[in-house]
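The next block holds one structure in the form of structure tokens; read it before the comments.
All protein chains but one are shown in place.
This part shows subunit A:
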Amino acid sequence: MPNFKVAAAFAVAGVMALSGCKIIKTPTAEEAAEAASGGFNPNRMVAEIWDTKVLSYLDRKAGPFTEVAALAGSDPQAAGAKYGHKEKQGSAPWTFAARLSGTIVKAETKSRSAYVEVDADSDGKADARVQIGPAIRGTAIRDTLDFVNFNEFKNQIEWAQFGKAFNTHVNGLVLEKLPRDGLVGKKLDAVGAYPLPAKGQLPLFVPARLTVGG
């Protein structure tokens, strides 16, 4: 049976070749945008490296959140060298990879940039703010990876689009499926990244893997 299909395909192709017809596919909006920007497609770039490189990197690099946060508080350089990454030049802060486990103590789900606050050391107080989208602030996932580099991109716009594509990917893969009700009191486990927070502010964590249960 499959031979029939192949034969039919050949026949159709033959007829077309003879008649000089050519099928031109109508490009989708994304394909059109890609063509306009000279073949740059950040969403596809992220999708291609997500499972093979991004998740494996985070799994390998991430330390337990409480340890990362403690070391970052006392010696950001040491914490950066062990759990983090930043560009060699410039003034970007360290962005750390961490495994966060704890209990949700607060949930802000009315805002489009929704988040939950998590108690990781069982003292009843929040230790990290986990972004649950759909609007995700910053570019923490991109910035914690040591195998992507601004200098390999044409300019800031493409570098920014690439950073945003990680957030879009996480949204579609993980965050959109997350229920928004009754989150407080539940247990949260996540692997992700966060930039060194400003003094007195909670780490703003972006998850790449996330489970909420019990």
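As a convention for this text, a contact is a pair of C-beta atoms (placed from the backbone, for glycine too) under 8 Å apart; a residue touches a chain by one contact, two chains touch by 3 or more; residues count from 1.
In this text, contacts and distances are computed from a predicted model.
Novice: Among "5'-nucleotidase, C-terminal domain", "ABC transporter permease subunit", "Multisubunit potassium/proton antiporter, PhaG subunit" or "Substrate-binding domain-containing protein", go ahead and choose the protein name stored in UniProt for the chain not displayed.
Specialist: When "5'-nucleotidase, C-terminal domain", "ABC transporter permease subunit", "Multisubunit potassium/proton antiporter, PhaG subunit" or "Substrate-binding domain-containing protein" are compared with UniProt, the left-out chain turns out to be "Substrate-binding domain-containing protein".
Novice: Considering the complete complex, identify which of A:R44, A:K106 or A:R137 is in touch with the unshown chain.
Specialist: A:R137
Novice: Out of A:R60, A:R112 or A:K177, which residue would touch the omitted chain in the full complex?
Specialist: A:R112
Novice: Going by the contact rule already stated, which one of A:K82, A:K164 or A:K186 would touch the omitted chain in the full complex?
Specialist: Residue touching the absent chain, from the options given: A:K164.
Novice: Which listed residue, A:E87, A:D121, A:D146 or A:E176, touches the chain dropped from view?
Specialist: A:E87
Novice: Tell me, which residues in subunit A touch the chain that this view leaves out?
Specialist: The list for subunit A reads 87-93, 111-113, 134-135, 137-139, 149-151, 154-157, 159-161, 163-164.
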